[in-house]
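The structure that follows is given in the form of structure tokens.
The other protein chains are all here in position, but one chain of the complex has been omitted.
Per-chain residue numbering starts at 1, and chain names A, B and C are given in the order in which the chains are listed.
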Amino acid sequence: MKTATSITAREAGSDTGRLEAFSDGVIAIAITLLVLDLHVPAMSGHVGAGEMWRALRAQWPSYDAFVISFAVIGIMWANHHNLFRIISRTDHYLILLNLALLFCIAVIPFPTSLLSEFLGRSGEATATQVYTGWFAITAFTFNRLWWYASSRAHLLDPAIDGPAIAGVSRRYMLGLVGYVAAFLLSFVNAVASLVLIVLLGLMFVLPSSSGGVTTMRRQDEEE
Amino acid sequence: MKTATSITAREAGSDTGRLEAFSDGVIAIAITLLVLDLHVPAMSGHVGAGEMWRALRAQWPSYDAFVISFAVIGIMWANHHNLFRIISRTDHYLILLNLALLFCIAVIPFPTSLLSEFLGRSGEATATQVYTGWFAITAFTFNRLWWYASSRAHLLDPAIDGPAIAGVSRRYMLGLVGYVAAFLLSFVNAVASLVLIVLLGLMFVLPSSSGGVTTMRRQDEEE
Amino acid sequence: MKTATSITAREAGSDTGRLEAFSDGVIAIAITLLVLDLHVPAMSGHVGAGEMWRALRAQWPSYDAFVISFAVIGIMWANHHNLFRIISRTDHYLILLNLALLFCIAVIPFPTSLLSEFLGRSGEATATQVYTGWFAITAFTFNRLWWYASSRAHLLDPAIDGPAIAGVSRRYMLGLVGYVAAFLLSFVNAVASLVLIVLLGLMFVLPSSSGGVTTMRRQDEEE
Partner (left out) sequence: MKTATSITAREAGSDTGRLEAFSDGVIAIAITLLVLDLHVPAMSGHVGAGEMWRALRAQWPSYDAFVISFAVIGIMWANHHNLFRIISRTDHYLILLNLALLFCIAVIPFPTSLLSEFLGRSGEATATQVYTGWFAITAFTFNRLWWYASSRAHLLDPAIDGPAIAGVSRRYMLGLVGYVAAFLLSFVNAVASLVLIVLLGLMFVLPSSSGGVTTMRRQDEEE
């Protein structure tokens, strides 16, 4: 029997289950809270159909911000989901890095609110910088988590091969580069920056010829 | 050992577990956030019992919108729950189609707010069109997900037989037709359109003689 | 191979897992949304410590309503948790009855808001009637679910014995009687009615000599 002291260095079980469940919870809440930013237009007295449609259309910045943020968080969830099919064990720092990632995701409704308030108005440039900048930080945190896990073989499912891991690393790095580019572009042109975020999202939708993360699988399923 | 590139075309494991957990999270949050639209009547000074009941009753549009939306989302959850007893594997597009469905469901609190604000007032017709129209879009997205999965045998539990699958398809299509009919009816009569939504909900409550989705089961349980 | 039609009458698998997960989600959200009713006192200019404490203390109705509702929902979760250790299979109506129960629980933040707004003011009586009345309806829905399941042996874990089931029925009926009594009492004295709700909660805290629901267990664990 070893003492508590002597077992410090060794890692803690293979249960990523609760970490995934908690992450699912936080991501699901963050993505659903976005709807609280869609406001019913305040209209009193008689409201004609044309007037109502105009009022609803005038809220396009809210819809745009909602759709983009929903897509970004949704894709992050899909990536997180795939990541933890590769990562089969947790340790202290993985839990901390995952909390840092959840922090970034939980904050997203705030820059989304900011964008939906200022898009199409004079504060648009600054709001877009904050919005895309936060996505770049989130993408960095995502990569940080992956760098930590992928360089520690004992945290990974042994059935995943090296090239598959390198493929994930490449794709995540590409995502990070894309978000940083969108952030830099936001200082030049806010709308172009948001279009780039949308294109990054669409890139995820298309199947990747170099091995999409969602097709990552255990070697032992190959035959 | 195959490389990351060569495994692209093959699908990713049979774990629908986390997809279901995340979906449960989003649907549970969307259905529970609806309550934020029930507002305490603003009343100052002395408040008599009669006055209070009158103020609470005056909020009937909120209650109606809440009950209908809760029922619709609840039924969607029950259907989603049953769907993923038939679907036993996920792939990239199934995850995307499921995200699209969760998007539709996560938005529902917004048209619900709109309806509870305008029901019984002059903007009622437009609000009902948006409300029922969104349900029609959501029903379409649901069918889209099912069409994709049901036409790919490797995503389905092999124990489910063909007629059972055809039964589910028929019932979902009926739901879609019903919601589209409610949307079209909303241009003629808003209240009739909402009544049709309620009837569609009640139809789900009654057991279906042609094999309700909730009674769908694996062939291997039959003996 | 049987057709979809012929399997209608038979029930659907033993997976109560996702029903429990969804219920956990809705109950967890409803219980946590209660905090949105605790408002930061609006104070401008210089704020002294005494003034601040007075402002915080003045919000006692919010705290009271929060604590009572949290306790009631928490106890309901504990009971729901225990119930689904006895119920091991779901069917169409069980899912519907469970949705009805979740509806009741998801609504609770609204009467809680109402109570925290009117407690200690002239509308107190009416607010308490709505509040306790809703709890009575919720308790009825809970019993309704249990009556349905407990009278259908194929839905229950076969290892649970008859007297244990009778014990659960007795205790739930007692809870229902208590909430209905609190509702009736609210027409006489609002505060006494709320005190009764608190006592009902404390009753749950004390271990029951006639077999607490949380000590319900499978016969096969007995030896």
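Keep this in mind: a residue touches a chain if its C-beta (ideal position, glycine included) is under 8 Å from a C-beta of that chain, and two chains touch if they have at least 3 such contacts.
Please read these numbers as outputs of a predicted model, since none were measured by experiment.
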Residue among A:Ala21, A:Ala159 or A:Leu184 touching the omitted chain
A:Ala21
Going by the contact rule already stated, which one of A:Ala125, A:Met173 or A:Val195 would touch the omitted chain in the full complex?
A:Ala125
Touching residue (missing chain; options A:Ala30, A:Ile68, A:Leu83 or A:Leu194):
A:Ala30
By the contact criterion defined above, which parts of subunit A meet the unshown chain? Give residue numbers in ascending order.
1-5, 7-13, 15, 18-19, 21-22, 25-26, 28-30, 33, 36, 91-92, 95-96, 99, 102-103, 106-107, 109-110, 113-114, 117-118, 121-123, 125-127, 130
List the subunit C residues touching the unshown chain?
20-21, 24-25, 27-29, 31-36, 38, 40, 43, 45-49, 52-53, 56, 66-67, 70, 74, 77-78, 81-82, 84-85, 161, 163-164, 166-167, 205, 207-212, 214-219, 221-222
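Here is the rule we go by: only the chains that are shown with their structure count from here on.
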Which is it for copies subunit B and subunit C: same residues on both faces, with over half shared, or different residues?
different
Suppose every chain is reduced to the average of its Cα atoms; which one is closest to the average of all protein Cα atoms?
B
Which integer distance in Å separates the CA centroid of subunit B from that of subunit C?
25
When you check subunit A against every other chain, which residues touch at least two of them?
none
